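Excerpt of the complex: some chains, original placement.
Note that the chains are named A and B in the order they appear, and that numbering of residues resets to 1 at the start of each chain.
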Amino acid sequence: MTKERFLNIRCQTERICESLQPEDVSAQPAEFVSPPKWHLAHTTWFFEQFVLSSHKQNYKVFHKDFSYFFNSYYNTVGNRVVRANRGTMTRPTLHEVLEYRGYVNKKMAEFLDEIIEPKVYETIEIGLQHEQQHQELLIYDIKYIFGIQPTFPVLDYTIDLKKEDTQQDFVSIPEGVYNIGHQNMDFCWDNELGSHKVYLHQYEISNRLVTNAEYLQFMESGGYTDFNLWHADGWDFIQKHNIKAPLYWYQDEGKWKQYTLQGLKQLDKALPVSHISLYEAFAFAQWNGMRLPTEQEWEVASSYINYGQLWEWTNSAYLPYPNFHKPDGALGEYNGKFMINQMVLRGGSIASPANHVRHTYRNFFQPEMRWLFSGIRLVK
Amino acid sequence: MTKERFLNIRCQTERICESLQPEDVSAQPAEFVSPPKWHLAHTTWFFEQFVLSSHKQNYKVFHKDFSYFFNSYYNTVGNRVVRANRGTMTRPTLHEVLEYRGYVNKKMAEFLDEIIEPKVYETIEIGLQHEQQHQELLIYDIKYIFGIQPTFPVLDYTIDLKKEDTQQDFVSIPEGVYNIGHQNMDFCWDNELGSHKVYLHQYEISNRLVTNAEYLQFMESGGYTDFNLWHADGWDFIQKHNIKAPLYWYQDEGKWKQYTLQGLKQLDKALPVSHISLYEAFAFAQWNGMRLPTEQEWEVASSYINYGQLWEWTNSAYLPYPNFHKPDGALGEYNGKFMINQMVLRGGSIASPANHVRHTYRNFFQPEMRWLFSGIRLVK
């Protein structure tokens, strides 16, 4: 861990928010969205709470109430602002939150010059990985805040999807016992451990993601109106919310447009389809006579496919690996308690920090979520 | 109508918002609250829509979409942003909205130098009265936005309740036929017309409002736990929301504090009790063996009492006067369509513009509303 790495990652969070207006940063248009200001503060609170207050001599907190304001799920650490109410906290202002960031960065820089115990290094590393996760969530949340407004604002931060290969090939993976899980000394989350064996039956996996062109075909052939293609819960979901297209698609005089962080654009059919729920991914695969991979199939095939454009829905529920152990202390809440009612996505996205795109990374969301950068890869 | 009066009223709206931060102006913590930015824009839209666009030659609207963004209830004029979603519109920014205000003010000032038809003068007058109503709502909304945040911010805008008279006297009004409704040539709302006769039976009305001291007695003697004192709907309301004190009262180590626009303060027992629902006003009167006045009783007694500190709940439903006529056109929507499910308040408050405190003014809200500056006057 160098000070430089620490400050680079911290700086990147602010870079993402640079073109936001103060009005933008406390908006919470849906319960699953957190206001950008909250991300800026919460990631900072992590270092104050778990590093500086616990380990730096004579550390004076920036503001005595911030621990209460910016805690997220860490029940162990005390009361917290209920998630659904984050959007009503207009104070502290963006300016004050940026001061908070500056203060904690300065103190952390001092601290990183001291001699630090390995255990504390580990916590700082987790704090940085945690901050990078929030960088990705920031992009989801900003896109949602902007994408449902009639003004369709532009974010000055470039992330672009690339066209998928025109040619679709299927890689065949033979039956057998495979190793799954993180196996080297690099950082990984607790949920990627421990390494274990699985038995896979033969399968073939696509070299590329499903495109907007293919998804349009599904839509035009009545995909959203044929209940036979859908999970029962998925069918209820699209009925209840009157869903007929991916999130951020808008029909304008008969033509499909798509909100991107660069504004409202004509739909580019060569790009991979994005912002779809697991339910939609599943229905598309059913319509196509194929299926989604399991997370083990995906991991074993990962060296034969290109990934990293969009998180790829798998048909695996988010559950502990054999011999999963919950870490001790407050950080032990991190992953284990979410291992129910969610599905695994693999592969990383253009919104992911580079070092979060690895073949063992297990991302997870509820099957109805659409605001993440999600896509579809088929297996047969 | 002088240009000066026009600009003074417009300027006052901005004065109220002067100490708000951009983060504060798009918050909408409850459906009945509108973001301050929306008030700033909506009052401006009124002049653009009903005066400049309709009557000023070659007027060019400031922004083609603002009419869509900042319409409120005027179904006649086109689509509108649903009330509950106003808080998610972070753009246009406060800065842009203030530019919009400046642009429309400039154009209105030019227009006011022209020769204007009486009918248009009337519309401008309505626009100014409308803006003043929103000045009062702005104060309610800002107080709510601030008063539920853990930081309890301060607004740099002074409005203070005064102590009520220590001595309570009751004025006796004899039985007879009385005239009700607005009768001179000054401005009034459609709902104050037409003047008509009512028969009142003898009653006695208090010279002053109920105080915090008296309300505390009600609370301490179990007022919130004795269902016999409450309307059935009122009882359900306080159970459902777990209400045990007026809005903005917080108990801190056994002592009651009250959020004011100057921050969280010790409760001043000599001030009139404020921010109570009709349900609470009714239960208090029941407990006290008295009752609330009707709006006719209030109006007839108005010359014998001091009023203007807090809107006083009456036990009259908001309904049309005999021979009420809905004005033609979009402005006809103004009052008539709200004449159901609401109760009348009389007398004006410290948040009301001075010329809105008149004895015929009919304010109205749902009986559960508490964020307005409301109080209690007793009758026996």
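Keep this in mind: a contact is a pair of C-beta atoms (placed from the backbone, for glycine too) under 8 Å apart; a residue touches a chain by one contact, two chains touch by 3 or more.
Here the structure is a predicted model, which is why all the values come from computation and not from measurement.
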Homomeric assembly size (copies in this file), of which only 2 appear in place: 4
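Definition applied: only the chains that are shown with their structure count from here on.
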Rounded Å distance, subunit A centre to subunit B centre (Cα mean): 45
Contact set on subunit B toward subunit A in their complex: 21-27, 29, 37, 65, 68-69, 81, 85, 87-94, 145, 148-151, 153
